[in-house]
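Before anything else, here's the structure in question.
Removed from the display is one protein chain of the complex; every other protein chain stays in position.
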């Protein structure tokens, strides 16, 4: 039996303009990238997600379906969704293509507005990149 | 999710059981009314006296009549009150529809009449006891009724109360359909009493009372009262069937 | 106006009950009253009523009466027969009294005088006819008898409650003294109209019981040669 009030406090951002199902799929992607859920392991069901994030199960299902469409997840009949072998690669490529692209666009725009030169910008990126890599080690 | 299949009769029974508990206030008001009526009856409900030469006599009557009269009016008012919004809304918090609401009300009112009728008989005995041991009346005479006569009398009492209840239920529904009736009915009734008394002899009211009151056969009285009550209930159901809930 | 007067008590009761009823209900809806306490009140009251009824049937000091078994027809029959008999006697013939008048008391007085005066009983509030029969012989004895008819009021037979007159003879006067005044108080219990309805002859509107007030007379038998004066009627016995 469940009890009331056991909600996991969320990484979902209620103020974000991103639809919740996108946020869910992104969260799942992070879980896969972090290896919280490994390759060929079963991913959360729509109901688990619904309870975890306090959202409608249909919304959670949409988030899962995005990943299924992108072949990050595959379906085992009657068992649910599992993480594909090349899930991480797919996610990384996608993120590079879309997320990073969008971020670079914003970055470049901001740089132009702030009168930051191309060289300066690249230096900033390089510096930050090395710093984060160093921290990870 | 599968849909629940319910039979009307099952729900009527459930509503009836629920009403026995939730309308319990009806019974406590009955107690108040009866105690009051018993108190009023303690001075006797009638008197007669006279003399013949050197002989004079006084007879003081004690009967359950006043208590029954009070309780009949109680039944009338109770039925009206049950038709008011506050009570109708109680039904609709759970499973019901208009017909079930009516039928469970009628069952409840029957039970209330039964309880009231029996207690009228019993309280007339309480009144007796009080008159003898508290008021110390003398020269006591009484009818010795057989068990059959008592059962017949209690049945008739219950029937009379039920008759008034059914009138009240009808009147209550009329008022619920249109507020104007709460003014029209009392005015009409008093007007009728006056006109009836002025022009007719015997009066129509008396004729109606005799229609029931002079019936010496319990079965016929039963048929008369149940027929008339059923008529009032059918009318009440008909006029309220299109009525909305909680509008 | 009489209509209004008769309707008034009904209206007062209606108002009273309405007032109390709606008060009890309103408070039921608005104010909080412990349901448990109300159940105790109703339950306790019901038990009290049962106990009272049982006591009323077991320890009640009353006399069961058959009073309500007099029907209108019976009462008027009794009254008519009494009247008929008195009228016959007033016209000079006294029929047999069996079942209609009962001889309650007799007196005998030795009497040798020639005249008898019956004292004027009209001074008293006593209305009993005096009938005189001349005996066929002079036996020197006055026989007096008091006859009483049934008195039924409100379905109660009072015949036995009535006192008897006193009769005596002094010198040549026969005195009839009215009985001592008596006042009888009764308390009559009944279950009510819903019960009376099924017992013989009592319906909702015949509740004012028909009554017969009970005639009385005094019969004097005097010796043949005695001359009687006063307020009386000579009769022949049948």
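Every chain is named by a letter (A, B and C) in the order it is written, and numbering of its residues begins at 1.
Criterion: contacts are C-beta pairs under 8 Å (C-beta built on N, C-alpha and C of every residue); 3 or more make two chains touch, one makes a residue touch a chain.
Going forward, contacts and distances are computed from a predicted model.
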Hidden chain of the complex, named as in its UniProt record, picked from "Ketoisovalerate oxidoreductase", "Monovalent cation/H(+) antiporter subunit G", "Acyl-CoA dehydrogenase family protein" or "ABC transporter ATP-binding protein": "ABC transporter ATP-binding protein"
Partners of the unshown chain among those that are drawn: A, B, C
Option touching the unshown chain, where B:97, B:148, B:178 or B:207 are the choices: B:97
Absent-chain contact - pick from A:32, A:55 or A:91: A:55
Residues of chain B in contact with the chain not shown: 1-4, 6, 8, 11, 14, 17-18, 21-25, 86, 89-90, 92-100, 241-242, 244-247
Interface residues of chain C (partner: the chain not displayed): 28-30, 32-33, 35, 38
Residues belonging to chain A that touch the chain removed from view: 1-5, 7, 14-15, 17, 19-21, 47, 50-51, 53-59, 62
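We adopt the following convention: only the chains that are shown with their structure count from here on.
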Graph class of chain-chain contacts, one of line, ring, star, complete, other: other
Between chain C and chain B, distance of the C-alpha-averaged centres to the nearest whole Å: 36
Centroid distance [mean C-alpha coordinates] between chain C and chain A, Å: 110
Chain A and chain B, separation of their C-alpha mean positions in angstrom: 75
Overlap residues in chain A, where contacts from two or more other chains coincide: none
Chain C, residues touching no fewer than two other chains: none
Touching residues on chain C, where the partner in the complex is chain B: 2-4, 6-7, 11, 13-14, 16-18, 20-22, 24-25, 28-29, 35, 38-39, 41-42, 45-46, 48-50, 52-53, 55-57, 60-65, 67-68, 125-127, 151, 153-154, 156, 158, 161-163, 178-195, 197-199, 203-205, 208, 213-214
Chain C-touching residues of chain B, taken from the complex the two chains share: 24-25, 27-36, 44, 48, 50, 52-65, 67-70, 73-74, 77-78, 81, 86, 119-126, 128-129, 131-132, 137-145, 149-150, 152-153, 156-157, 160, 190, 193-194, 196-198, 206, 209-210, 212-218, 221
